[in-house]
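First the structure, then my questions, so here it is.
Every protein chain of the complex appears in place save one, which is left out.
This part shows chain A:
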Amino acid sequence: MTRKRRRLWLLLLCGLGLGSATALTLTAFQDNLVFFRSPSDIAQAAPTPDRAFRLGGLVEAGSVARETAADGRPAARFRVTDGAHAVSVTYTGVLPDLFREGQGVVTLGKLGPDGVFRASEVLARHDETYMPPEVADALKRSGHWNPAEGAAPPAASWNTLEPERSRPRNGS
């Protein structure tokens, strides 16, 4: 085999590898990109019921109702707000340790045709002073930084809003 033909082979293989990687990435992107939506975004244009997305905001004070689902599993019903608008959320499963009223939360799920968000995952971080950056951003955009009547998160913890005041505190 000549050097030229070998080079051709290598180029062909590299093209194949790169091509398949690109094709796979693009197809996977098409179905699996998860967008972030705030309650105001949903009020403007509701996403289709078949597409999963992440909904974030503050847990509205006084909206959390813990119940038991038909199959005996624990469930919860609460409202996520960014001040301007709020969305009702249902979730079956154990809520995270730091799920509190008035605190930032990010949920993953689909919006039902009835306008109720069915969450399959509820994310709240292991740190009480943590504010998900998407939530902080959504609150900033809606112009209401503290819509909940409950205890507002201390300003120092809004790390994306006031970077110079937020001190790093946790570890590796």
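Heads up, the rule we're going with is that contacts are C-beta pairs under 8 Å (C-beta built on N, C-alpha and C of every residue); 3 or more make two chains touch, one makes a residue touch a chain; residues count from 1.
The rule we apply is simple: contacts and distances are computed from a predicted model.
S.K.: One chain of this complex is not shown here; going by its UniProt record, which of these names is it: "Acyl-CoA dehydrogenase", "Branched-chain amino acid transport system permease protein", "Heme lyase CcmF/NrfE family subunit" or "ABC transporter ATP-binding protein"?
M.R.: UniProt protein name of the non-displayed chain: "Heme lyase CcmF/NrfE family subunit".
S.K.: Given the full complex, what residues of chain A touch the hidden partner chain?
M.R.: For chain A, the residues touching the absent chain are 1, 3, 6, 9-10, 13-14, 16-18, 20-21, 24-25, 27-29, 31-36, 54, 66, 68, 72-74, 93-95, 97-98, 108, 126-128, 130, 132-134, 137, 159-160, 163, 166-172.
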